[in-house]
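With one protein chain withheld, the remaining protein chains of the complex are depicted in position.
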């Protein structure tokens, strides 16, 4: 996972990790808090599912929190993201309200999608989150479109496009990266390589070793980083965002990470070993982030416990909010199919 | 256009061009004849169109004959090709009967497709030609499927998949090359880079300089050759076919060439200059092939004139055959929609 | 066109171009995307010289990437632009269905109304150009089956312009199926900005004996047939459906209540083509009670479009087919 961008402004003296040099203590603590929120949101979601409070399925990103949060560090609310079926983390990282997320999960009118979308479609356009997407690779061209808008309208916004290793074999990946480069658009493609698309390992699905190697085919910078290392992720994506912001075009960043849970609720984990899972669990991105902050005296152990407790409380409140929320009215089921209701 | 395959058995002593060292005089003269046949078929087609004998459109490959013929040199009738909208050359190279080709062009029952397909769909499965294709990129996955059959059924056949530079930006290209490599299939992807997809230059459509550079993204060998140099084309594609035949998997060969005519009959050639066209016309692949044969004493000038005259005669006969052929019966229009007619 | 006047005439293609020109001049957010729509002017010359006026940044040649291109248009529409995306032939839209159907059509609903997707897509459709099975399809029934989309099929230059301008004002995705053979057809087109309402059919000819509901090029064949029928004493009402999603129920039902006889004419494959919906809509309505005869559909043959020109004609409804159907239907009525 050696290669990094050649273009980068921030210098990190004395081997200080990038994130420590670049971000304030508050920013770093906020990032850790978001990582806890993602973890606890998903644990809560899983628990609700087990208790039969939720129907459908869900895709948990537990173990991938550094990738989501690290990738959004230098984005403002004007900047956009497109997300995936495994999108809770991106959503939290981009600033979503946990209560409305949970309400959506519970299918309530107070949810982000008024109960129409569910886990796989949570979005918050007001924060620049254009939405999770149930179609693998579906968000890639959409992200390019958002970057085209930014360039044409001169908003200065950058779009970060999240997608998985599995998505990299969709034609949409190829078409999107090619167009992004041909038109030199401000978009950063962030591949969250968690080694499997459902049950199919990258070895069995993808002709190259590192997905970032495919950047060559689009003459854009490509870099593979340890996706469980918050600082490494932020370093790579920030540099790419900066390139995009300066008009230097798109980049591809590959965050190598791992999902601790099965692909979805129906997964029997037949395609990977307990050892592999245990090995990755020993590299918990949240624990690593906490250690980074304590090592560099950004936060004490107590403060970290406080951050975690905060996150727990927010999730509890969110679940309470979601539980109390009203169900959508059945007679309003066709509302929002069109912007102006049409007679039919 | 420097890089060539590292794997190649044939040694060419004293800088003898590959084709001269590799192929017999008869084979080479046959190749030249095919190049003439392509040229004259298309000139005849164009002429028929001008005279209002044909409706629809057509895509001429005049100027690209070395690519078609050079790429099929080491293929037998068991080997397959998939072709494109600009497919007359591939068809001739793979051994099609010119009369049935012209009859198809004229929409006759005696044509290859019984008048149902026309220029854009000429095929001859009996010779391993799975057909031209009206969908840019449509043949790429089909070629991979043919290679899968060959591998599973153990036929030893190789598939050569022709496609254009424009097609390389279709998602189908990406998905097909990736699968071909993942399953290590006997297929050779031959990109005929004539610098434009319709009016759009590769500079404006394709993020990389050489399309063969994209081979890296599929961990397969990629090579760019002068597509107007018969020997260079045969050398690159033969090597790739050999690799495929040995079970070493797919390759990507890029034949850089040029179409002298417009994209189709509606083209006003606004996107390229007269000078560029003239420059490429001065590099006529047929003249170069004739010179290769005379330079190396494979054929005398007279013999070459004889080959050309032969081709002219065959085309005249083909046009006569096509002209005389019967039109399909209107009451049979739905024949061949299904293999067994269904009541409807 | 059937209404010859001394008013300004434009071809259908020119009318579309004029609509794009007006919209682009008025609104910086309008951009054109598609294959070879720049210097080439579009495969059917529809965009023409617009690139000279608006430049490459607003008249964007895309790579040959229909899925990605459609998706870029969707993403751009979600974030402030008003893209008009041209599929070079409607057949190639088969590559873009994911973005059209899973994204453009559903994003607003899935997101609980948080965004709209004001994208316009243009689909040159139909047979008659000798381009065979992969370049001649009429697949408008697919998108008309999909809630979240609006789908129109202009039959005249005036409507081609008015519906495109209406589509650009619509906050939701609008699919415009244009018939290739109509591109050169001329007709009166009003100057300046105007819109043709999406969702409204047009009664092109009033009549009392039978109703012919037609789409796209078939509207003209139906009008031709109606003239001949008139000489035989059969008074046909001809309705141009214009919008196929949402369909103008009221106009169709009112006509059927009046005439009691219905024939639907469309070029797409008969089975599950638009005429199936028109027929079913009538058959389940109160207009059913007014029906004096079976509802006849004339649609394309159950066959890909063949290359040979005579075969090509044989697989889509022609004027004599309409005449025959109408005469049979009218029997006993007059």
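Chains: A, B and C, in written order; residue numbering restarts at 1 for each.
Here, a contact is a pair of C-beta atoms (placed from the backbone, for glycine too) under 8 Å apart; a residue touches a chain by one contact, two chains touch by 3 or more.
Not measured: the values here are computed from a predicted model.
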Of B:70, B:134, B:227 or B:285, the one touching the omitted chain in the full complex: B:134
Selected residue (touches chain absent from view) among B:112, B:189 or B:271: B:112
Of C:69, C:273 or C:309, the residue in touch with the unshown chain: C:273
Residue positions on chain B contacting the omitted chain are 80, 82, 111-117, 121, 123-126, 130-131, 133-135, 138, 140-150, 152-153, 155, 171-172, 174-176, 178-179, 182-183, 334-340, 342-344
Absent-chain interface residues of chain A come out as 54-57, 104, 107-108, 113, 115-118, 120-121, 133-138, 166-167, 169-171, 197-200, 204-206, 266-268, 270-271, 327-328, 330, 333-334, 337, 344
For chain C, which positions touch the chain that isn't shown here? 67, 91-92, 94-95, 97-98, 100-102, 105-106, 109-110, 132-134, 137, 139, 141-142, 144-148, 245-247, 268-269, 271-277, 279-280, 282-286, 288-289, 291, 293-297, 301-304, 306
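As a working rule, only the chains that are shown with their structure count from here on.
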From the C-alpha centres, identify the chain that is farthest from chain A. B
Cα centroid separation, chain B vs chain C, in Å, comes to 37
Where chain C touches two or more other chains simultaneously, the residues are 63, 65, 67-68
Would you mind listing the residues of chain B that make contact with two or more other chains? 169-171, 204-206
